[in-house]
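Every protein chain except one is present and positioned as in the full complex.
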Amino acid sequence: MLSFVIRRILQTIPTVLAVVLVIFVLFSVVPGSIMSSMSDDGRATDPQIAERMKKQLGLDDPVYIRFGSYIASLATGDFGTSFRTREPVTSMIAKRAWPTLQLIFAAMTFAIVIGVPLGFIAALRPGGIIDTISMVVAVSGLSMAKFWLGLLLMYLFALKLGWLPSFGYGDGGLRYLILPAATLGVSPMALLARTTRAAVLEIMTADFVRTARSKGMSETLVVKWHVMRNALVLILTTIGLQLGALMGQAVVVEKLFSWPGIGSLLVDSVLQRDIPAVQGSILVVVLFFLTINTVIDVLYAVIDPRIRYA
Amino acid sequence: MKFGTSLIIGGALFALAIFVGLLAPWLAHTDPVMDANLMNAEEPPSWTWWFGTDAQGRDIYSRVVHGARISLTVGIVSQLVNSVIGVTLGLTAGYWGGWWDDFVNGLTNLMLAIPSLIFALAIMAVLGSGLTSLLIALGLTNWSFTCRIARASTLSLKNQGYVQAARVLGYGDLRIMITQLLPNMLGPIIVIGTLGMGSAVLAEAALSFLGLGIRPPYPSWGSMLSEAREQITTAPWLSIFPGLAIFLTVLGLNLLGDGLRDILDPQSRSQRA
Amino acid sequence: MRAGWSGAITMHEPAARPGDDVILRVEDLAVHFPVGGGLLGGGRRLLRAVDGIDLELKRGECLGLVGESGCGKSTVALSILGLQKPTRGRIVLDGQVVTDRQSVDRKALARIVQIVFQDPYASLNPRQTVRRTLEAPLRLHGVTAKSEIDGRIAAMLRHVGLRPEQAGRYPHEFSGGQRQRIGIARALILNPRIIICDEPVSALDVSIRAQIINLLLELKETLGLSYIMISHDLGVVEHMSDRVAVMYLGRIVETGDWREIFERPAHPYTRTLIAAIPDPLRRAPLATTPGELPNPLNPPDGCAFSPRCLYAEAVCHREPGPSLETRPDGHSVRCWRADEIAGQTALASTESGHP
Partner (left out) sequence: MTDSPLIEVEGLRIDLNDRASHVAAVEGVSFRIDRGETFGLVGESGCGKSITALALIGLLRQPLSIGAGVIRFEGREIQRLPAAEQRALRGNRIAMIFQEPMTALNPVSPVGQQIAEMFVLHKGKNWREANQLAVEALASVRVPAPERRVKDYPHQLSGGMRQRVMIAIALACGPDLLIADEPTTALDVTVQAEIIELMRNLCAERGTAILMISHDLGLVANVCRRVAVMYAGRIVEERGSADIFRACSHPYTQGLIDSLPRLGSRAALGRTRLREIAGVVPAIADFPDGCRFNPRCAQATEICRTTAPELTLLDAGGLVRCHHHA
């Protein structure tokens, strides 16, 4: 088990390196991107200033040296200095990490707590009323633009009903978290409902379920002893994949609700061409995603012996 | 949902979207960009202004109709690019195996590690906004799922008797891939492609909403919502109609995908991401 | 209606044809797969799927290849077909060495050796009509005239007992037995000399099996084919084979004339296989063998069969099985105690055994 965990962690290293390389190439090597991005709206910058900045940023060095020093500084936890605020990117991200984690975990909890039981109930009576309604809700939830849904929720619950604050982090209290988390949680909730339903339906036709019935088990026990654990394997996969997608969606939702997280930092930095901040935010998002996926894979191995011994 | 219902509803919604997109110049009442008239600013929906007007007095109905063109172009073209990339990589990786398979696997893992919307955002940041950048950004970032399915299908198909038989009969690799493997994995690929189109429409809207996709004044559904956000209290209709257009289009594609899955790919109903 | 119920027709029993030319020779073939390894994957181990076997197939002969699943018989087939690169050894097909070249000329190979698969459902492309299935290989091998293609397809379909007008149909429109006929037609369309039959009837309905077995035997006579017949059904092997080779854990433990193998099995493993077949005429206990097929990744010391062998002695557990020893009658055995056991067999077969 331990060797599996270690192996799994080591496997992510090449991916991390590749991501760093991609980010570096995208923002530092693609011709002109960094210089043109330093001026607003692509207007020409004073060549002298440009020259001085190039020197200052070490842009005259060969690519591999720049990549080397980039990696070296990343290794020490130095993500560079923001072009705009002149603040270390590391500390900018640190400040915003907690709100983003809060948002994502709240959204995922919302999705799991509603989606999984919904899918389960739907699967027990396929074609029934609950099944039909929940699947219509699920496919609708998947088809909505998050920011549109957010706008509608904001309009209804904050502006019309006045139950909840419309945007912002406020004091960090739960009231501020509800609307963004619900907005963000709708599509993973819908997907989890569908995956759970499909997984349960599939497992209910498996041979080992027939064996369980031949043992004289009631349907409740069949589900409890044999279906749940197997369904969990498939549900976990969805949760893992959705956490990644959630990081992407968080960008939009944070921006909409002016949530002070990494997502809105990323969007603001992109709009303001703050390359170090962009690079840093993306890297942190990826690291987060890879960490989550490693945890999910380990959980997998706990649940499914076939993976543990593979 | 009953078999076939989702296929019919989805197909109808998608056909409607295509129809609106193709006939936009004839269906629109006014020019979506030029016909601004501050005299008509922020009119609520009425018989004259079906979906109301915005702060510059432009007809929302006409803008939504024109927005269909952009959304569908982005959805269809970028997903085609994704499908071609994904199938090519997945098919060759599964068939040849070895270092190429390792490489493609690594690439897929890399693509999965960066949330596709964020990857697209980064590319947009480098390329600048506009339709071409959008097509590139969305076309290059959402192929990993197709690739995985293509690879998995190839791995399971390649040991089927008829593929082995083709090798024994002296078929070349390329011929085997095109005549034996591809036709037999098309079902799931089409399903994923249909669902992927929906994701692309949503991604375009999100990027435009963030100010990185289609820039105002051009009427993309996402950019319209971006503008509408400020007036949510005074003119909620500005938010409702473009969002509804996105919803119905994507709903159509999702239902169509589900319906096609029942027909083309009955085994893999449980997998979707 | 094909072949009714009227009396059994005795078929031509080929007499031994010594000195007949050899169409396929397998020399010291070995196929090893590395297993495990990789990053932190622990030690890489070798799976010796096939570990040094020799085989000969004569023109017009049917060679039965038997053994339990996992013994390596399918890997041998894949190597002969050029689908699996051997680790060591040579394969000589019709006088040409096909294993020495860097890359095998698959097209040339295709005109010599073909295969009929086990599963008639998975072995036909569901998206191709029968015509396309048969036409594509012809075109690939330079037959382009439409009249010739049509003629050959029609003739081939008649050969395997189908009607030429069925060519436009898709596989799902045929029954399992008919599909297997199509699979046979595909194997024969390039006029090969050798057909590898990989469990050709075991996936078929019982009442269909005889049709396919008879068809394969007829085609062998009329077209002058040579077969390698891979099967775990000893009844089928006995019925079809001229010679039989028995494999155990990647090696051949016994080979000889079919009558020798079935009437005077010399290797304890062969005897085990034969004794395990239930006798339908008697309700009697089946002969069982202790233990299971060993893991080929971790083969036992000594003779591979020794842990399960009733005759095993110290030498069997200590020394690997002897090299295949050929007797004057062509019967070869890889066993330390073959001679002693042969004596007992003769005794036992007079007491009981199959009719």
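By written order: A, B and C. Residues from 1 in each chain.
Note that a residue touches a chain if its C-beta (ideal position, glycine included) is under 8 Å from a C-beta of that chain, and two chains touch if they have at least 3 such contacts.
Bear in mind the structure is a predicted one, so any value in this text is a computation, not a measurement.
**Q** Which chains here touch the chain that is missing from view?
**A** Contacts of the unshown chain, counting the full complex: A, C.
**Q** Which listed residue (C:H32, C:R106, C:H239 or C:R327) would be found touching the missing chain in the intact complex?
**A** Result: among the candidates, C:H239 touches the missing chain.
**Q** With the full complex in mind, choose from C:P126, C:G151 or C:P278 the residue touching the hidden chain.
**A** Only one of C:P126, C:G151 or C:P278 touches the chain omitted from view, namely C:P278.
**Q** For chain A, which residues reach the chain that was dropped from this view?
**A** Spelled out for chain A, the touching residues are 206-208, 210-218, 221, 225-226, 229-230, 233, 303-306, 309.
**Q** Contact with the hidden chain only, please: which chain C residues?
**A** Interface with the chain not displayed, on the chain C side: 1-6, 8-11, 13, 68-69, 175-178, 205-211, 213-214, 217, 232, 234-236, 238-240, 258-259, 262-263, 272-289, 292-293, 353-355.
We adopt the following convention: only the chains that are shown with their structure count from here on.
**Q** Count of steps on the shortest touching-chain route from chain B to chain C?
**A** Minimal hop count between chain B and chain C: 1.
**Q** With centres defined as the mean C-alpha position, give me the chain A-chain C separation in Å.
**A** Comparing mean C-alpha positions, chain C is 54 Å from chain A.
**Q** Using the touch definition up top, name the residues of chain B that touch chain C in the complex.
**A** Interface residues on chain B, with respect to chain C: 160-162, 164-171, 175, 179-180, 183-184.
**Q** Can you check the complex and tell me which residues of chain C touch chain B?
**A** Against chain B, the touching part of chain C is residues 81-83, 106-107, 109-111, 113-115, 117-119, 122-128, 133, 136-137, 140-141, 183, 186-187, 190.
**Q** Can you list the residues on chain A that touch chain B in the complex?
**A** 14-15, 18-19, 22-23, 26-27, 30, 33, 37, 42, 127, 132, 135-136, 139-140, 142-148, 151-152, 154-155, 159, 191, 194-195, 198-199, 201-202, 234, 238, 241-242, 244-249, 251-252, 255-256, 266-267, 270-271, 273, 278, 282, 285-286, 289-290, 293
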